[in-house]
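Sharing a structure below in structure tokens format, with a few things to ask.
One protein chain omitted, others in place.
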Amino acid sequence: MQETLLQQGIDLMVYGMGTVLVFLTLLVIATMCMSRLMLRYFPDPVVIEPKKKARAASGGAAVVEPRIERVIAEAVRQHRARR
Amino acid sequence: MQETLLQQGIDLMVYGMGTVLVFLTLLVIATMCMSRLMLRYFPDPVVIEPKKKARAASGGAAVVEPRIERVIAEAVRQHRARR
Amino acid sequence: MQETLLQQGIDLMVYGMGTVLVFLTLLVIATMCMSRLMLRYFPDPVVIEPKKKARAASGGAAVVEPRIERVIAEAVRQHRARR
Amino acid sequence: MQNFLRLWHDSGIYHLDMGQGFMMLIGLVLLFLAIRKGFEPLLLVPIGFGCILANIPGAGLSMSAVENALYSGYPEVIGPIAQLLGEQADAGIKAITEAYKLAPAGVQADAYRLATDLGYSNGMLYSFYTVAIGSGVAPLVIFMGVGAMTDFGPLLANPKTLFLGAAAQFGIFATVMGAVGLSVTGVIDFSIADAAAIGIIGGADGPTAIYVASILAPELLGAIAVAAYSYMALVPMIQPPIMRLLTTTDERKIRMEQMRVVSRREKIVFPLILLILVALILPSAAPLLGMFCFGNLMRECGVVERLSDTAQNALINITTIFLGLSVGSKLAADKFLDPKTLGILVLGILAFAIGTAMGVLTAKFMNLFTQNKINPLIGSAGVSAVPMAARVSNKLGLEANPQNYLLMHAMGPNVAGVIGSAIAAGVMISIVSSLT
Amino acid sequence: MQNFLRLWHDSGIYHLDMGQGFMMLIGLVLLFLAIRKGFEPLLLVPIGFGCILANIPGAGLSMSAVENALYSGYPEVIGPIAQLLGEQADAGIKAITEAYKLAPAGVQADAYRLATDLGYSNGMLYSFYTVAIGSGVAPLVIFMGVGAMTDFGPLLANPKTLFLGAAAQFGIFATVMGAVGLSVTGVIDFSIADAAAIGIIGGADGPTAIYVASILAPELLGAIAVAAYSYMALVPMIQPPIMRLLTTTDERKIRMEQMRVVSRREKIVFPLILLILVALILPSAAPLLGMFCFGNLMRECGVVERLSDTAQNALINITTIFLGLSVGSKLAADKFLDPKTLGILVLGILAFAIGTAMGVLTAKFMNLFTQNKINPLIGSAGVSAVPMAARVSNKLGLEANPQNYLLMHAMGPNVAGVIGSAIAAGVMISIVSSLT
Partner (left out) sequence: MQNFLRLWHDSGIYHLDMGQGFMMLIGLVLLFLAIRKGFEPLLLVPIGFGCILANIPGAGLSMSAVENALYSGYPEVIGPIAQLLGEQADAGIKAITEAYKLAPAGVQADAYRLATDLGYSNGMLYSFYTVAIGSGVAPLVIFMGVGAMTDFGPLLANPKTLFLGAAAQFGIFATVMGAVGLSVTGVIDFSIADAAAIGIIGGADGPTAIYVASILAPELLGAIAVAAYSYMALVPMIQPPIMRLLTTTDERKIRMEQMRVVSRREKIVFPLILLILVALILPSAAPLLGMFCFGNLMRECGVVERLSDTAQNALINITTIFLGLSVGSKLAADKFLDPKTLGILVLGILAFAIGTAMGVLTAKFMNLFTQNKINPLIGSAGVSAVPMAARVSNKLGLEANPQNYLLMHAMGPNVAGVIGSAIAAGVMISIVSSLT
């Protein structure tokens, strides 16, 4: 039993540390490939402004928008009222 | 069985759509009556300012209002900046 | 049974109110001793500013700090970029 | 046609009885009081709305799946359940429900399975109640949030005010005796557990009242919570006459000396002192006061501000919503429309009145022995009802002397009252569970 | 070596089958649509991610402990469980799973105990699903939050627009007939419960669709939710052609009169009116519309702003995260890769189209009788898909006449559509549970 425990511990160390190393090595490779691919074929758009706007518009749409709309409506109302 | 399923579908459509229509018709009637009653017998107090203040003081006010105030302040700032 | 209920009620009142009084009396004594001890032997540090800073630094450490660090890093970057 | 019958059979009007209609009115009245009159709206809006939901005829929102199945009235549904429970299908809903409650856990689980297989499920409010109150967790989380909102500074500046917070709890125990009296004289039949749960209304502290009632008398929880919150909102009307009656104008004019500054470290150590006293003397108060002290320590220690902030906002708000709806679910017609409710309402206001009086009288009594006189008006704040009762003390003080600001002085007994009623809650839970 | 085998045996590649790989791709596509194309990202990001997690081979994140034990493939695990359930160890996973589902509650509990003792546990997504959707609570909490975000002002200013919200629900019932038709003609086999759950896609309202599907057809929930949210995001593409086809340019140019100001008190009373109508007529819609009205009352009553704020932010966000992951967990390969999914996708878009058409046509029909003409473009907003559909109405109105701002006018039918589909959900749950 004691020997078994020792054996179990060694197994755990060897396979465990091995898996960690293999996994992170694969992750390094995958990440480098990904970065190269992204930078070559899908770079971030240069002009970010309009895109950001588009995102905001569609973004949280269903949930956030009514409030913003109310704010806008209210602002418009107040603006008109002022004139 | 197939006929039964068809029958079930028709039942579902007829009674379902019927209920939706009846319910929303009753809601239209109830809403109109309510609005008329409220506007005639329980109109909002005319002077809103003091009441709003009172509400702000008691209500959860502390939580929402600052944000709206910032939005308004920002709107005013932008409005001025544009001129 | 009725007598028992009455007896139970009296018991509850006597022991209950007794416990409340004893407990709060002990709390008064403990609090006074504590206050005297704290004020004599562990007064708040006079200069609070640096301590507050130290606290903030250690404070939400594990969780908040990365964000703050990024903010600082970003500020440094912008500062350099401007030069 | 069968479908039309089913729809009609399922409609609310078909099921509506007088009691439910009346309870829905009660719900509307609670909403009116909360929204128009500002009666503790954070709790009474959810409670009132929950009351209406719980009494929607035929929806069964506050019933378990098995109850919903039994109340459906369909023999093809009741039959198998009755059989499973070893009852005749025609034994009547009451008998079958009773058999269900007494059945072994395994049979109950099977009955639940059967009911869900037949298309019935736990009502929404039933689920909320089970999770929020049945488990005991919601009042405790709210107490943690209250602890994170409480400043013990005024109490630490003048620890003697703790006695006022103790004295005012006499309202609790006097009310217990009142309930016992009603029962002994045969007016209304309350058990000792009922009496204790009713007494806690006098603690003038919502979460404590809900916590105690959920343990000792869940049947009465709805009425007790409604009474507690309503009277807390009515403190500005209940307390002043009593306070005026028991004090002279000169006493009301007493100006209290400026409070000393309390150090940060005292504030950090105090919740731990309180916790350790609870641990040594009254462990049955440990859940309530433990969470309270934990919230307060998070507030004062200064190093976990994001936790303290969450306890005071997102977490307490979420819990309040579900606690309120759950309390409302206990306002079902068959429970609330009972002479007991009337008794609870009468005893509850008595509890507030007696607590107020004892607080004021104790302050006067303490003045017999001390040099730094206490304004007896702050005694009434010992009932808790934070911060309403302290504001009432302040208002009456200003009436007597426009320079006499008592608010901070009254905050001492006010938070002491919270501790006091949590202690009373612990001792009642401990004694009552030994009696029954 | 044994360990290496175990690791390999536990690795994902060993377990990967085509279906799971394909579903992980589907998950990535959903994420792409959500992030790049802005398709309802608040739901589709969690759903897409949950889809990938649910299909990780060998992880069993969307399976119960017992299922995980059975799928392990180890005879020393399957044997005892099979024995407990009274099956042969070699009866096959399907047969044992079936026996587990039919076993009495006590035996199920023992099987669960056995599985956990053997080292298996409920998958993470399985737990999320049970708590969030199985209990029915997540869609209801989201509905409360939506209620707290909804302004009924435009609806109250012009209550007749409720008819548009009613008419557009015809899409739901037409789709039910479509599903029944597919089944009767033998193309795809849908039960009446399936048909009802598919129809609700036409309600164009996410939480309602998830709520109904979780009750009537949990197997189809994944596909139904994905269809509902995708088509809601596609409303700007689905609706305009139909709207242009059914209206003349002159009709699209109709300018609607300025709305009247709605008083605060009307807004407070409206959710109560709606609640009471639900209570009297259709209690089976009470959970959904009750929570919706509760959220709206918190918003409008003005005295519980901290609760309303939490319902609109922290609480709805937390619930959305877990709801999304839970829906994703129902996108397992063996459920989703089925002809039924194709049927659901086709019927779903049909539902949107028919609802849109009925809304527009009903607006034109109403114009035959009234003096204050309605611009028929706002009829399409009756399908709900708040606020996308209202914006589409506005956009087409501006195309026809650059001064013609329809947004506020379209908000009336838009929120009416939410009420309408909740009513339709209630009536379908009520009728279908009587049919089965």
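Here are a few things to note about the model shown:
As written, the chains take the letters A, B, C, D and E, and residue 1 is the first residue of each chain.
Heads up, the rule we're going with is that a contact is a pair of C-beta atoms (placed from the backbone, for glycine too) under 8 Å apart; a residue touches a chain by one contact, two chains touch by 3 or more.
Bear in mind the structure is a predicted one, so any value in this text is a computation, not a measurement.
Shown as candidates are D:66, D:180 or D:314; the residue that touches the absent chain is D:314. For the chain left out of this panel, the touching residue among E:41, E:240 or E:343 is E:41. Looking at D:140, D:213 or D:232, the residue that reaches the missing chain in the full complex is D:140. The residue touching the chain not shown here, chosen from D:105, D:187, D:237 or D:342, is D:105. Considering the complete assembly, chain D touches the hidden chain via residues 104-106, 109, 135-137, 140, 144, 215, 268, 272, 275-276, 278-284, 286-287, 290-291, 293-294, 297-298, 301-304, 306-307, 309-311, 314-315, 427, 430-431, 433-434, 436. Contact between chain E and the absent chain runs through residues 2-3, 6-7, 10-13, 15-16, 24, 28, 31, 34-35, 38, 41-42, 45-46, 49, 52-53, 56-59, 61, 106, 109-110, 112-113, 119, 121, 124, 127, 313-314, 317-318, 320-321, 325.
Although one chain is hidden here, its contacts on chain A can still be listed: residues 2, 5-6, 8-13, 15-17, 19-28, 30-32, 34-35, 38-39, 42-44, 55, 58-60, 63-64.
Rule of thumb we're sticking to: only the chains that are shown with their structure count from here on.
Seen from the Cα centre of chain A, the chain whose own Cα centre is farthest off is D. With centres taken as mean Cα positions, chain D sits 25 Å from chain C.
Between chain A and chain D, the centres computed from C-alpha atoms are 45 Å apart. The residues of chain E that reach two or more other chains are 281-282, 302-304, 306-307, 309, 427, 431, listed in rising order.
For chain A, the set of residues that touch two or more other chains is empty.
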